[in-house]
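A short write-up of the structure that comes next.
Here is chain A:
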Amino acid sequence: MNAADPNGALIVAVILFSLGALGVLVRRNLLFMLMSTEVMLNAACLAFIAAGNRWHLADGQVMFIMIVAFAAAESAVGLAIILRMHAAGRATLDADTGNRLGG
Partner candidate 1 sequence: MMMFALPALVLIPFLGGFAAWIAGLRGATRPAWAVSLVTLILMLLVLVNVTLASLSAGTGGWFAHFSMPWIPLLGINLRFDLDGLGLVMLWLNALISFPCALLSARNVSERAGLFHFLLLSTIAGINGVFMATDLFLFFFFWELMLLPLFGIILIWGDAGRQRAVLKFFLFTQGSGLLMLLAILGLVIVNAQRTSVITFDYFLLSQTAMITPVAGVLMLGFFLAFAVKLPMVPFHAWLPDTYAASPAAASILLSGVLAKTGGYGMIRFVVMLFPGPAAHLAPVAMTLGVVGILYCAWLAVAQSDIKRLIAYSSISHLGFILLGVFSGTRIGMEGAIAQMVAHGLSTGALFVIAGLLEDRLGTRDMAKMGGLWPAMPQFSAFAMFFAAASLGLPGLGNFVGEFLVLMGTWQVSHTMTFFAAAGLVLSSVYSLTMMLRVFFGPRRSEASSPLGALSVPHVAVLGVAALLLLALGVYPQPVLNLSVPASPHSVSYAQEQAQ
Partner candidate 2 sequence: MSFSFLPNAVLVLCLGSLVQLAAISWRRHVARDAVLCVIVLLASLASIMLPTFLIMTGSLPLFSSDSWGSYAGALIILSVIAIVLMSRHGAISADPSVNSEYFILLTLATLGGVAMTCAVNVISFFLGLETLSLSLLGLIAFRNERLDAGEAAMKYLLLSGVASATLIFGFALIFAETGSLRFAMPDLSHLPEPMIGTMGVILVLTGMFFKLSAVPFHLWLADVLEGTTIPVASLVAVTSKIALFAAMLRYFSSVNLGVPSAQVNEILIVAVLSMLGGNLMAVVQTDLRRLLAGSSIAHVGYLLVAFLSPQPFGVASAAFYLAAYAISTLGVFAIMNGVLPQGRDIREWHGLFRRKPAAALAMSIMLISLAGIPPAVGFFAKFYIVAAGVSAHQILLLFVLILSSTIGLFYYLRLILIMLTPAPEGYVSRAELSMPTPANATLIAVLACATLVLGIVPGALVDRSQGIVVTPVPIPVHSTIP
């Protein structure tokens, strides 16, 4: 199958997406969870590219660029927040321990 085959690409994207989701669910390290969300977004990117290719439309690429930009911003903010939390005295990156909110 060639790389531009939309259905094949879509299947890959779906797999990628589920991997990302799985990552968020199973990983306990905040950084890895952040990365998993990036993976999910990238799956979306792939899907858009494939779809754009399928319809010979530029919209796919537009979305791709936007998503990448968003992903970058999001991860930047995320890292900033993690740093802040560290500075504010949260010792661990573990998502499960040291939660104060909830209940």
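Just so we're on the same page, a contact is a pair of C-beta atoms (placed from the backbone, for glycine too) under 8 Å apart; a residue touches a chain by one contact, two chains touch by 3 or more; residues count from 1.
For anyone wondering why these and not others, all candidates are chains of the complex that A comes from, given by their letters.
Keep in mind it's a predicted model, so treat the numbers as computed, not measured.
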| remark: For chain A, the touching partner in this complex, picked from 1 or 2, is candidate 2
| task | Could you please specify the touching residues of chain A with respect to candidate 2 in the complex? | result | 6, 10, 13, 17, 20-21, 24, 30, 33-34, 37, 40-41, 43-44, 47-48, 50-52, 54-57, 59-60, 62-63, 66-67, 70, 73-74, 77-78, 80-82, 84-85, 87-90, 95, 99-102
